[in-house]
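Of the protein chains in this complex, one is absent; all others appear in place.
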Amino acid sequence: MTFRLDAAVEARGFDVSLTVGPAETVAIMGPNGAGKSTLLAVIAGLLHPDAGGAEVDGKILFDLAGGRPSWTAPHLRGTALLAQEPLLFPHLTVLENVAFGPRSKGVPRREARKAARRWLGAVDAGELAARRPAELSGGQAQRVAVARALAADPQLLLLDEPMAALDIHAAPLLRRLLKQVLAERRAIIITHDVLDALMLADRVIVLEDGRVTEAGPTRDVLQRPRSRFVAGLAGLNLVAGTLTEHGVRTAAGQEFAGQHDSATEAGAFIPGQAGVAVFPPSAVSVFLTEAHGSPRNSFPVAVTDLEPHGDQIRVRAGDLSADITPAASADLGLAPGMTVFFVIKAGAVSVYPA
Amino acid sequence: MAALGGLLVLLPVAAMAARVNWPQFIPLITSESSLTALGLSLRTSAASTALCIILGVPLALVLARATFPGQRLLRSFVLLPLVLPPVVGGIALLYTFGRQGLLGRNLELLGIQVAFSTAAVVLAQTFVALPFLVVSLEGALRTAGGRYEAVAATLGARPGTVLRRVTVPLVLPGLASGAVLSFARGLGEFGATLTFAGSLQGVTRTLPLEIYLQRETDADAAVALSLVLVAVAVTVVALSYRGPRRTGTAAGTTAARATGGGVQ
Partner (left out) sequence: MKSARRNPAALPAALLTAGLLATVLSACAPGAPGGTGHTSNGPGNAAASGTGSPQLSGKVTVFAAASLKSVFTRLAGEFESRNPGTEVVLSFAGSSDLVTQISQGAPADVFASADSKNMAKLQAESLVDAPINFATNTLEIAVPPGNPASITSFADLARPGIKVVVCASQVPCGAAADKIEGATDAALKPVSEESSVTDVLGKVASGEADAGLVYVTDVKNAVGKVEGIPFPEARQALNTYPIASVGTARNKELAAAFISLVTGSDGQRMLADAGFGAP
């Protein structure tokens, strides 16, 4: 009993396969234009893919593979969509909005309203029932939108950055609410926020350029990023290249010494295979002159930016960054444009196949 | 400049009101020919508004929601009566529905005669008023956007339900103001009616035609009737301004979302 999708949209260079188990929540992450919203539109039936198929719990959503293509209309799919904007129907009251799904399925008015009150209670918005959407704050409206989506009893709940349009005070409240309601539900949530992925999702799927580039349990993906995008999300430095005995060699020929991460791969690696060297900014030291000593990585970089990061200063140099104390920064007299040396102990660098 | 613009509209109306023969006002506007013309104007404008809705709603839907080759061209043609002198519209209608006209010849064979009938007045009014309805409604449809409809569909609403419970209520204010503007335009229609429908008391002589004719002999009656027409038009337009208030609350929603998000 799963949701399974395999779809291609040629015009957008989109080709994605994925499955979602019952009661599983999957986070979709990826840069802008990676195809995240396309994915939800295809699942909801708002966009017609060129090839592929999808089914949920044995029900065919679409099947374009066989000789006789089949297509289930959006309203018969059971895939409620919650977007960035609440999109509450402005001419209906909050209660009528939430009752919209049950009413559309033919539930009698009284029962639909009863269900709507129950769902409003579940999202802590029972007292808003009689209001018009225009009389709600952004956070209230999005909570009502959650209730409306849940009241439709979807087999798969689709959430497209539900927190993105909320201010920083309203977002945590909705996040806690979603954690409760998604616990027992199958859902796909698009997010840019690592916190959402960690808190709400069991698994994360990374989309880049219309393709799945990484997938796995959220914690694993974030701890062992294989792409610069995920490394950025996780706040880690990532250098890509080919694997060598002691680490990774970049395309430019630079050697990164590190520890082969053998916990899951049982130590097996093939030299010359694509791999990455990953290290946290806190493991990077900054010197004005080249430092040597075993076994260290030391290389010159041009400082591009300095910014506060917690109680540290983050020194950015292109794609790499180092976290140092403000005192150290002052001692070194750092300023953008300076050339400095980044020094990382080999023991702090994780190396594994990409 | 704004004041000058307002004056340009207000002053002539005020000047006209000043010339009204007030002691005779009621007898002038309640003469048999005046009442007949007013009644005919109201009836034909109502009929042409209904026709505008029947023809204009599908047209606006197609223009706002579909994409097809020639769409821009179609929109330009729909808007044509807005910029055409009404007399030209009347001539065009004459060559379409007239006795010798493109369709009129065939209608004649079926025993239907359009020219010199009240139907001709309604046709002329519909011709000039249709763009007002289509433009307002298309605007409303675009503002409402397809996103509410998409959400409704994912919540399990059939296309018919979406139309009935989401699309129609959302565009109703736009439809209402479009209908009111069409009605007002039909009420004021003169040139196309004169050219195409003729002028006969109780059949084709609407209020503007009556005013034009009264002016020949009885300026007082013409001025009094003009004021009646202004009063009716102002009432109708005032009614239509209750429409956009709904759109205003939609804008208010966005504002509330932007400012009131922190109030939980």
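By written order: A and B. Residues from 1 in each chain.
The working rule: contacts are C-beta pairs under 8 Å (C-beta built on N, C-alpha and C of every residue); 3 or more make two chains touch, one makes a residue touch a chain.
For clarity, every value in this text was computed on a predicted model and none was experimentally measured.
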| item | value |
| --- | --- |
| Neighbouring displayed chains - absent chain, whole complex | B |
| Option from B:56, B:81, B:98 or B:173 whose C-beta touches the chain left out | B:98 |
| Absent-chain contact - pick from B:37, B:78 or B:194 | B:194 |
| Option from B:8, B:83 or B:109 whose C-beta touches the chain left out | B:8 |
| Where the unshown chain meets chain B, residue by residue | 3-4, 7-8, 11-12, 15, 94-95, 98-100, 115-116, 194-195, 197-201, 204-205, 209, 212-219 |
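In this text, only the chains that are shown with their structure count from here on.
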| item | value |
| --- | --- |
| Where chain A and chain B are represented by their mean Cα positions, the distance between them in whole Å | 52 |
| Of chain B, residues touching chain A in the complex | 147-148, 150-159, 161-162, 165-166, 169-170, 249-250, 252-253, 256-258, 260-264 |
| Of all residues in chain A, those that touch chain B in their complex | 44-46, 73-81, 83, 85, 87, 89-92, 100-101, 104-105, 132-141, 148-149, 152, 154, 158, 165-167, 169-170, 173 |
